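A single protein chain has been omitted from the complex, and every remaining protein chain is retained in its original position.
Note that the chains are named A, B, C and D in the order they appear, and that numbering of residues resets to 1 at the start of each chain.
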Amino acid sequence: MLSYLLATLTFAGVYALLALGLNVIWGMAGMINLGLAGFFALGAYASALATVALGLPIIVGIVIAIAFAAAAGALLSRLTLNLRGDYLAIVTLGFSEVIRLIAANEIWLTNGSDGIPGIPGPLRGTLTPLEFNALSCALLFAAVGLAWWMTERLRRAPFGRALRAIRDDETAAAVAGKPVRRYKVQAFAIGAGLLGLAGAAYAHFTSYVAPDIFRPLLTIYIFLALTAGGTGNTSGAVIGAFFVILILEGSRFIEPLFHGLSGAQGAALREIIIGSSLILIMRIRPQGLLAERPPKSLRTQ
Amino acid sequence: MQAGTITGLIGPNGAGKTTVFNCLSGVIPAEAGQITFDGTQITTWRPEQISQRGLVRTFQIARGFPRLTVLETLLLHGEAQPGEDVVAALFSPGRWRKREAELITRAEEVAAQLNLTHVLDNMSSDLSGGQKKLLEIGRALMGRPKLILLDEPVAGVNPTLSGEIAERIAALRETGLTFLVVEHDMEIVARLCDPVIVMAAGAKLTEGSFEEVVSDPRVQDAYLGQRA
Amino acid sequence: MDLIPQLLVNGIISGALLAIPAIGFTAIFAVLRFPNFSVASLATIGAFAGYAANVGLGLPAVPALVAAFMVAGLVGLASDEIALRPLRPYGALTAAIASIALTIVLENMVRFGFGNDLRGYDLPLVRDWRIMGVRVGPQQVQNLALALVIMAGVFAALKFSRIGKAMRAVADNPTLAELKGIDPVRVGRLTVFVAMGLVGAGGMLLGLGTSIDPLTGFRFILPIFAAAVVGGLGSIPGAALGAMVVGIGEELSLLVLSPAYKSAVGFIAIVLVLAFRPRGLLGERAY
Amino acid sequence: QSGAIKIGTLTPLTGVGGTYGPSMRDAILGVVAQVNEAGGILGRQIEVASEDTQTSPEAAVRAARKLIDVDGVSAILGTWASSITTAVAPLAWESKTMLMCVSGADSITKLPHQGFICRTQPNSILQIQVAGDFMVAEGATQMAWIGPQTPFAASSIDILEQIAAANGAGMESLIYEADKSTYRSEVDQILRGKPDFIMLGGYAADSTVLLRDIWQAGYEGKIIGPAYAVNAGLLDTLPSAVTEGIYTWEGAPAVNSAAYANVKAILGVDEVDPYSAQTYDHASLTILAMAAGGDSSGDTVRQNVRSISQGDGQIVESAVDGLAALAGGINYSGASGPCDFNEIGDITGTQFVFKTISGGKPSEYKRV
């Protein structure tokens, strides 16, 4: 049981990193990035290939993953600067599908739909599974803490204020003298870097990556997490991620209470519970569990 | 336009005054012709480049940031805030906090002048119509511009306050600022503007001192009516 | 290349199939101003309703299509009332995200009732015609005609009818619309019913050429969304045009790349279109 | 030790694999119910914990963790897609849990699994080899393979190309993207090579679309598809004109065996899906191995799974029969075939059965 809780918390940590990355891109800067799974995949594959194919240490793999995802994010946002709202959404969604297709079809590089097994994890094999889960969980929490600290610091700074201005009205922000393009590229790159970090963490924790992991369902869960937690609120992103994992995992334990269901019905019921809880939480707290509040200004201190 | 003047731009509704502002500030690209500001060609510049260069504008139909407070909106327009750079924001909070404190003082002054002090913590979209217009002016005052384009700054503003704003504009002109003001309130135009440019149907009709232009019969017909 | 005419025809045919749900999707966007991703599950629900009418009750295709329209319209309306309408005041994105959660719920209600087995309609299948070396399916031609008729109908209704204009007024400025005596709630309901009905009918048409299971709609949400975006969100003819671009783009991709990358090429086409028209082919201008 | 013995099912109940998972799970439940009714094993009852892979490796890993850590299962049965088996595999061997899967990708049994994985699905190389030889034997002169990108797509194409080359036949292939509403252009492209025998490489959902498109295009040649794709659901869905004369093949289920009859009874169907036949065997093998080893741990299953499924013992076809005969030594032979595993966990000695479809019904054509 403890091992399960630790593993689940580790997954929650991965989701939290994803939600924090999305929060920078969407929550703070207002760019709808439906391509989370793509950046997640880039990070996961980059680190996996660096450590498995090139034999580099894990930490180097993670750095490469962050850099790679951030660079891809910068490039993608550079190419889509004048797209707004849902138009950006479809392009990023397409981006992540293209990444998945490449992962599945470019067998020479990615080993195709077989995926890459045997990705090293820190001290995996030397530790018992329980100890390994505990270590992973601790490491991920440290990463989440660091990411939270960093993005929250950005949010409170004038940098975050400029991002929010751009999110609310790009033209007015430009007229206010804010270099809108540079901000958008920066925000996208920072967020994508976090998504890449999440991917690398996932790869090293589970030891396996394959194209099937990076289907849009994951992106959906993260958007639900951020919305439930509170878009634009750094702590909300983390809480939302934990909340979604709580629903995803908790629903497993509700389903057996209903007897006489077929396999498909039981699974369907579980997903109905997942979807309804998310709708319910949005109905009860439409602004998210923690609503976005303007950072406290120095004036009141 | 001459530096250090307050130029008035008047003309019938739909004459193209706001469109002129849109071109000057880079919001919509000019199709032909050239715009020169402070000795530099800015015809094809992007809006942020133009305002960084010192040419700022206000909007006729106020554009608030729905999720920025009034104070934040003012601070956003403060110049030389190092914390707007990502690296400084992350690693040298001391530097930007110091600047922030200065900007807050400035913002409070500006707000006081515009009767906005008690709504500083309101979201900038949760303001009365007139307060939104005042905030537009506040935005222009927060930066360190050289040329300010004001699009109907006092439409919807209480007359007593309009008078104060006019005084403030005149005082700023003394410090070397240049203004281009679109306004339908003739009292304000008369008090402030010299020269006055009259536009009609997208072209310049005439230009001169306020007295000169209002005595022009074409201006009376098209614009002033019996009120001249 | 002698290939191109055939690929074009194939593209138009798959485009026509996408067009109907894409019109429903874009119509909701036009009036309620948010992308409603629950069209995925409502397409499935329409397909299953049509299936129940066709196989269960033995009805022919057209009445089954009507059943698909009605059931999807009603379920769409009910689910919108419960889950989405109360969230709309909190912003387009909140509603959009909730619609994704809604689609999870609805899809699984179908799964709960019908299971995961593949099902097919009980309709005759005909071999393709060959016209000047190009192969065309009679069923597909029918779909194309239907898509065109529906598109024209919806477009005309929105553009010219009183209620259609009221819909656009609500979309534009709901407060002002209500001040002028329009009931935004009723207008919204009507829109959702008709649009989801179209999505349901579209889902059944998609099911005719494939087989249906609870994932039927989910498989197509990407191209539907893509079609609506390429055409310009909120534009009815745009959605139809966008569907053609996506359909034809994907088929023509076979000329340049392996079919394994079909949708990748489709997306590159979308990116190209948006690079020149950031608000889609027939979308509103940027400023 | 006391309390119930726990085993886990991990099948796709939602997502792309959802067509297969429910009956795979039901087959396992059926076996367990029969054993429990007969008194259980080791004096204990067996309890099944079921989880859904959602056909997503990410979700499957979370589900597997729950099965292993919370339910404490000693075996996980029924993983389907290869990516899911590979994702779950490390959890299994690290926690000494047995993993039995129906995935065919060659790479799976090459993982460092220390014996904790075995599969009832012949690996894809073997499957394709057999089918390719069949095509040639049936007179193929111009072969074609069309299917989505899967772990066995590339190797399938390689093998067919070798077979074609060795027999002087032509061979074309096309990998398409799954989940499309039509494959008309893909069909046009593959037909341009004028094949006389086409092999399908996908699953039921896309094969349905593909077969319809091939028929509409007026193709008159032969077609062969795996039995898990051209299954009862597909045959139900398509008009019989479209499926007339299609061949299917699978690792020979012992159609006339008691085991097969038993699965039919459990599921209440006439035609058992190959995957469900296999999970029936997963459950039986697990239970018998536990009973033989006198312990319910995953390690016991690993050590005993071969001793009860191969060798000279008495042939048994259900868990209940096997338990009764255990003392004298048994050789379990299941619904999916004889269930003999080699040292890396691949199934060996599989017979294959080919069927043809006529009037929408499959009938046996040939065994090899």
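The rule is simple: a residue touches a chain if its C-beta (ideal position, glycine included) is under 8 Å from a C-beta of that chain, and two chains touch if they have at least 3 such contacts.
Please note the rule applied: contacts and distances are computed from a predicted model.
The chain that is not shown, which UniProt protein name from "Monovalent cation/H+ antiporter subunit A", "Phosphoribosylformylglycinamidine synthase subunit PurS", "Dihydroorotate dehydrogenase" or "Branched-chain amino acid transport ATP-binding protein LivF" does it carry?
Going by its UniProt entry, the chain not pictured is "Branched-chain amino acid transport ATP-binding protein LivF".
List the displayed chains that the omitted chain touches in the full complex.
Its contacts among the visible chains are B, C.
Which listed residue, C:L57, C:A78, C:L176 or C:L272, touches the chain dropped from view?
Of all options in C:L57, C:A78, C:L176 or C:L272, contact with the hidden chain holds for C:L176.
Using the touch definition up top, pick the residue from C:V9, C:I45, C:L77 or C:A166 that touches the left-out chain.
Spelled out, the listed residue whose C-beta touches the missing chain is C:A166.
Kindly note down the residues of chain C that lie in touch with the hidden chain.
Listed in rising order, the touching residues are 162, 165-166, 168-169, 171-173, 175-183, 284.
Mind pulling the chain B residues that touch the left-out chain?
So the residues of chain B touching the unseen chain are 10-18, 60-61, 115, 119, 126-132, 134, 151-152, 155-163, 184, 186, 222-228.
As a working rule, only the chains that are shown with their structure count from here on.
Starting at chain B, figure out the least number of steps needed to reach chain D through touching chains.
2
With chain centres defined as mean CA positions, report which chain is farthest from chain C.
Measuring from the centre of chain C, the most distant chain centre belongs to B.
In whole angstrom, how far does the Cα centroid of chain A sit from the Cα centroid of chain B?
Chain centres of chain A and chain B, defined by C-alpha means, are spaced 42 Å apart.
Need the CA-centroid distance for the pair chain A / chain D, whole Å please.
34
Please work out the Cα centroid separation of chain B and chain C, and write it as a whole number of Å.
46
Can you list the residues of chain C that touch 2 or more other chains?
Counting only residues that touch two or more other chains, chain C contributes 108, 111, 115-116, 214, 258, 260-261, 263, 287.
Do you know which chain D residues sit against two or more other chains?
Those would be 13-14, 18, 21-22, 149, 175, 177.
Flag every residue of chain D that touches chain C in the complex, lowest number first.
13-16, 18-19, 21-22, 148-149, 174-177, 179-182, 184-186, 188-189, 204-205, 208-209, 212, 215-218, 233-234, 236-239, 241-242
Considering the complex alone, what residue numbers of chain A touch chain C?
It comes out as residues 32, 79-80, 82-84, 86-87, 89-91, 93-95, 97-98, 101-102, 104-105, 171, 216, 220, 223-224, 227, 231, 262, 264-265, 267-269, 271-272, 274-276, 278-279, 282-283, 286-287.
Under the touch definition given earlier, write down the residues of chain D that touch chain A in their complex.
Chain D reaches chain A through residues 11, 13-14, 18, 21-23, 25-26, 50-52, 54-59, 61-63, 65-66, 68-70, 81-84, 86-87, 89-91, 94-95, 105, 107, 111-112, 149-151, 153-154, 175, 177.
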